[in-house]
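Here we show just some of the chains, and they stay where they sit in the whole.
The chains carry the letters A and B, assigned in the order they are written, with residues numbered from 1 in each.
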Amino acid sequence: MELTVYLAGQIHDNWRDEVKKKSRERSLPLSFVGPMENHSRSDDIGEEILGEQPGNIAKDDAASDFNNLRTQVLLGKSDIVIALFGEKYKQWNSAMDASAAIAMNKPLIIVRPKDLHHPLKELSNKANVTVENVDQALQAISYIFEEE
Amino acid sequence: MELTVYLAGQIHDNWRDEVKKKSRERSLPLSFVGPMENHSRSDDIGEEILGEQPGNIAKDDAASDFNNLRTQVLLGKSDIVIALFGEKYKQWNSAMDASAAIAMNKPLIIVRPKDLHHPLKELSNKANVTVENVDQALQAISYIFEEE
C-alpha cells in the first residue's frame, strides 16, 4: 500500500523538501503532491496563461483559478493531508485546504509551533493530529504501516 | 421563505450587531446565528463546564470542543454563510468555517477590506461572492428575494 500525501501550507521556504528527504530516509511508501512552490510563478500564473489582467484584483483572481484547479485535482488524489502553519503570513488558503480535507473525510495532520496553539485551537480540534514538527508528522504516518 | 445566516468571523468587536440592525432596516426575512461573541467566555467555556484543565493547551482544546459543537449545530442549520475577515488576528477558524460552508454546498459571502485581496484570493475564488462591507453583503442577500 502506497499513500499519497498533500502538503498544504506556505510556499515561502522549502519545508516540503525536508518532508520528502526525511520520508526517503525512513523508506516510507509515500508520494507527495502540493501547490506550486515557486511563489512568484504561483502569483503570476493567471497572467502567464491568460495574458495581462486589468489590475491586481483581476490578476489575483486569475491566478487563483489555476491554483485552485491544481489543488482540487491533487487534494482529490491524496490519502492524507499535512498542513503546516507558521508565525508569518495570513495562511488562509492553508486553513481552507485543511478544512476542505476534513470535509472530504481525508485524514489531516497539522504541524505548528507550540505557541500557535491558541489561534489554531478550533482547527486542531477537528484535525486528526496536531504536532510541532515535520518529524512527528512522519512518525504519525509511519505508525500507520508499522506492525509491532 | 425565511433564511438563516451564519455569521463567521472574529468576535472582538460587534460587527454582527451592525449586520442584524441593517437587516431589520431592510426588513429582510433573515435570522442570524453564529459563535459565542463574548470572547473571554468563548476562551473559558471548556473550564467553565469541565473544570480546571492541566495547562493552556488542554484549556484551549476543551474550549474548542464546545465552540466546535456550537458551530457544527448552527452552521448545519444555516442557509447562507457570511464570513468577515479583517486586518487583525489570525482568523484561521473563520477560514475553516468558510471552507466548511463551501464543502457543505452552502452559499458563502466573504466580507473583507479591499487590500486583503491577495491573501484571500484562493478562498474568494471558491466563495460565491466577495464584497467589501456589510451593506454589500446584505444587498447580495436582498437580491435573492427581489422580483424586479
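What we mean here is this: contacts are C-beta pairs under 8 Å (C-beta built on N, C-alpha and C of every residue); 3 or more make two chains touch, one makes a residue touch a chain.
Note that the structure is predicted; figures quoted are calculated from it, not measured.
Asks: Please state how many copies of the single repeated sequence make up the complete complex in this structure file, given that 2 appear here.
Replies: Number of identical chains in the whole complex: 8.
Simple rule for what comes next: only the chains that are shown with their structure count from here on.
Asks: Distance-wise, how many Å sit between the C-alpha centres of chain A and chain B, to the nearest whole number?
Replies: That gives a centre separation of 24 Å.
Asks: Where on chain A is chain B touching in the complex?
Replies: 56-57, 60-61, 63-65, 67-68, 71, 85, 89-93, 95-100, 102-104, 114, 116-126
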